[in-house]
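All protein chains but one are shown at their positions in the complex.
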Amino acid sequence: MEITRFVFSLLFLVMMTVGASGSPKHWGRKRVREPCKKLVFYYHDILYNGHNSKNATSAIVGAPAWGNRTILAGQNHFGDLVVFDDPITLDNNLHSAPVGRAQGFYMYDKKDIFTAWFAFSFVFNSTQHKGSINFAGADPMMNKTRDISVIGGTGDFFMTRGVATLSTDAIEGDVYFRLRVDINLFECW
Amino acid sequence: MEITRFVFSLLFLVMMTVGASGSPKHWGRKRVREPCKKLVFYYHDILYNGHNSKNATSAIVGAPAWGNRTILAGQNHFGDLVVFDDPITLDNNLHSAPVGRAQGFYMYDKKDIFTAWFAFSFVFNSTQHKGSINFAGADPMMNKTRDISVIGGTGDFFMTRGVATLSTDAIEGDVYFRLRVDINLFECW
Partner (left out) sequence: MEITRFVFSLLFLVMMTVGASGSPKHWGRKRVREPCKKLVFYYHDILYNGHNSKNATSAIVGAPAWGNRTILAGQNHFGDLVVFDDPITLDNNLHSAPVGRAQGFYMYDKKDIFTAWFAFSFVFNSTQHKGSINFAGADPMMNKTRDISVIGGTGDFFMTRGVATLSTDAIEGDVYFRLRVDINLFECW
């Protein structure tokens, strides 16, 4: 019978298709590279230099044998390890109301040019955002933009992953810098 | 024919449904927030203070210019960086048989209140668990509970991700603290 044959073909086709999509995922394929959330923030780092203890938001806590903890070391600050608790703002004004804190550390890690390595969290506790976003990665500062990883999150950012693009928005001697952070989250829960 | 029409409707319906579920995943949606594994541990940190080298499980290795490596610094220990190798136990008794080691570091990172930033691993090598769980995140210690990220794992915890909730179970001056860690894993392989 025509119709029976048709139904069997249909059955076969359906089984193949469903079978394929229902099989264990092979994670190497077919992810959509479209962010599920986009955020832009600025954060402001004022490094302790012996004279600014009131305003400083960060301090050198480790240094190589040839350095100290008040002045950034020679050789492009290689080995200087800085702990920070920096205000996060929505625009590039240090005096805007902070919407959270950037907390963690960076270390200068190259002798011949400026590069750094960052691990830190954005910690939010406002009406707009509650929770944290955790970051880690290399920051080759001499590049206009640098990508680091969003390695996790909590609260509003539960289990998130993504990429954050850093760019230096301002730098004033060895004391102040301001980073712009474009956060693109590709896994949201 | 009735039945032919029915079969075509069926075909259409099936194609639509299968098509939708077979298309590239958009990762921003529809995750189940139910842990695939839950674990509870305690770990015990005994900080070196110049007099307890036998029992100490951690030591200050970085400090700001105004601090040293034997006594926690002023300003809520801002900038103190501590390396630890702490015993993990199943209950809150320091003298229980350890089931693993918590290894990594924390740093105090705020001048006006106590907050810290942690990156560490739980390392297991027993009949019950083999492998490691890796953590990172901000620990605003004054809160009763704090969430950090589980950023990866190996062995029994291969590729895992999740959230760990820290709570301070005991604290004795500047020398001893005990954390309870409620681990909720949301990605298991």
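Letters are used for the chains, namely A and B, taken in the order the chains are written, and counting of residues starts over at 1 for each.
One rule holds in what follows: contacts are C-beta pairs under 8 Å (C-beta built on N, C-alpha and C of every residue); 3 or more make two chains touch, one makes a residue touch a chain.
Source: prediction; values computed, not measured.
Asker: Given that one chain is not shown, which residue among A:Ala59, A:Ala102 or A:Ala119 touches it?
Answerer: Hidden-chain contact among the options goes to A:Ala119.
Asker: Please pick, from A:His44, A:Arg161 or A:Arg178, the residue that touches the omitted chain in the full complex.
Answerer: A:Arg161
Asker: Please give every residue of subunit B in contact with the chain that is not shown.
Answerer: Given the touch definition above, subunit B has residues 3, 6-7, 10, 14, 17-18, 20-21, 30-32, 34-37, 48, 50, 53, 59-62, 68-70, 81, 83-85, 101, 103-105, 119-121, 123, 131-132, 134, 136, 151-155, 158-159, 185-189 touching the missing chain.
Asker: In the complete complex, which positions of subunit A touch the hidden chain?
Answerer: For subunit A, the residues touching the absent chain are 1, 3-4, 7, 10-11, 14, 18, 21-22, 24-29, 31, 33, 61-66, 78-81, 107-111, 115, 117, 119, 136-138, 140, 147-151, 161-163, 186-187.
One rule holds for everything that comes next: only the chains that are shown with their structure count from here on.
Asker: Could you put a whole-Å number on the gap between the CA centroids of subunit A and subunit B?
Answerer: One centre to the other, that is 18 Å.
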